[in-house]
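== subunit A ==
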Amino acid sequence: MSQDQDNAAEKTNKKPENSDIVNRTEPSAKLASVQKPVTKPAPSTNTLTKKEAEPPAFEKAIVDKLVNEFGNKINVIYIRPLRMKIMVEPRDVLAIAIFLRDNMGFDHAESVAGTDYPKDNQIEVIYHLGSYGTETMEGHIMALATRTSRNDARLPSLIDVFRSVEYHERETFEMLGVYFEGHPRNERFLLPEDWADIPPLRREFRIKGR
Partner candidate 1 sequence: MAGVHESKVDEAIEMGMQVVKEYTADDDRLMTLSVGPQHPGSGHFRFTIKLDGDYIVYCDPDPGYVHRGEEKMCEYRNFIQNIPHLERPVIHDSANITYSYSLAVEQLVGIEVPRRGQFIRALTSELDRQVYTLYWLAIYGIFLGHSTMFMWPTADRELFIDLLDSLTGARVTHAFNIPGGVRNDVPEGFKEKTLRHIAYYEKRLKEYEDIFYNNPLLRQRTEGVGLLTKEDAIKLGVTGSVLRASGVPFDVRKSEPYDIYNEIDFKVQYMRTGDSFARAYVPFLDMKESCNIMRQLLDKMPESGEVRAKLQPNPKGPAGETYRRVESGRGALGYYIVSDGTPRPYRVKISVGSFRNILALPHLLVGSKLADMPSIYWALNYWPVEADR
Partner candidate 2 sequence: MASYPQEFRFGNFIASIIWLVFWVLLIVTLVALPLIFIILFYVPLPLANGEVLTPYLFLSMVVDPTRTLPILQFFMQTDLFKIAVFPGFTYAALIAAVTIFVERKFLAKMQLRIGPLYAGKIEGIFQLLADGLKLVSKEIIVPSGADKPIFWAAPIAFVATAAAVTALIPVAPGWVVADLDVGIVAVFAILGFFPLIALLFSWASNSKYPFIGGLRALHQLIAFEIPFILSALSAVLLAGTLNLSGIAEAQQPYWFVLFLPISAFVFYISSLAEVERVPFDLPEAESEIVAGWLTETSGMIYGLIQLGTYIKLYALSAIFVVLFLGGWSGPQIFPQELGPPGEKTPLEQMLTLEGIYNPGTANAIFWFTLKTFGVIMLMLLPRGISPRIRIDILLHTGWYKLIVLSFINIFIALALVYGGVFGPEGILTSG
């Protein structure tokens, strides 16, 4: 899957932006019913028949606030219960991250994952941002995604915004070869000290015998 394919699918199916949620009504609806913040009593799982085409209001409000601030710099991929994903350009990622931290309450990164898309000649780096400080948003994850070219994979590091991305970015550097500008140590982390191959999580790296 890639972003373009996703968008294409959206266009052809003539469905709203968040096509994923419609494709998989049942689990998402289940999530919607289950994954309310702690303060409200959550209904039991059995009431999952209610099919939600509309994105949940709270999450929608969060994304809307972002879109109001940054306009078309933000490409909303999906809005699901407790989960939002936005795609931004590498040059905007720092400003948006700072906005997310300062104005939206996302105070730490849960994970930084890189995904290689050789078809698009791109690598997607996705930051899963969570919030500990804001009580109503404890379960919410904002996925901040950005894409860079495979040939010269460079992205601005978010280490000054989220201290918690340090090791995750370092891992992404060695696993996918994405150089994070501003990261103090773009170095080997998990791999053997004498690793002399291409970054192993790129698609063209094949495990021997497979």
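Basis for inclusion: all candidates are chains of the complex that A comes from, given by their letters.
One rule holds in what follows: a contact is a pair of C-beta atoms (placed from the backbone, for glycine too) under 8 Å apart; a residue touches a chain by one contact, two chains touch by 3 or more; residues count from 1.
The shown structure was predicted, so the numbers you read here are calculated from the model rather than taken from an experiment.
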Which of 1 or 2 touches subunit A - same complex, any copy: 1
Residues on subunit A engaged by candidate 1 in the complex (per definition of touch): 1, 5-6, 9, 20, 23-24, 26-28, 30-31, 34-35, 37-38, 42, 44-46, 48, 82-83, 85, 107-111, 113, 115-116, 126, 128, 130, 132-133, 138-139, 141, 143, 162-168, 171, 175, 188-192, 200-201, 205, 207, 210
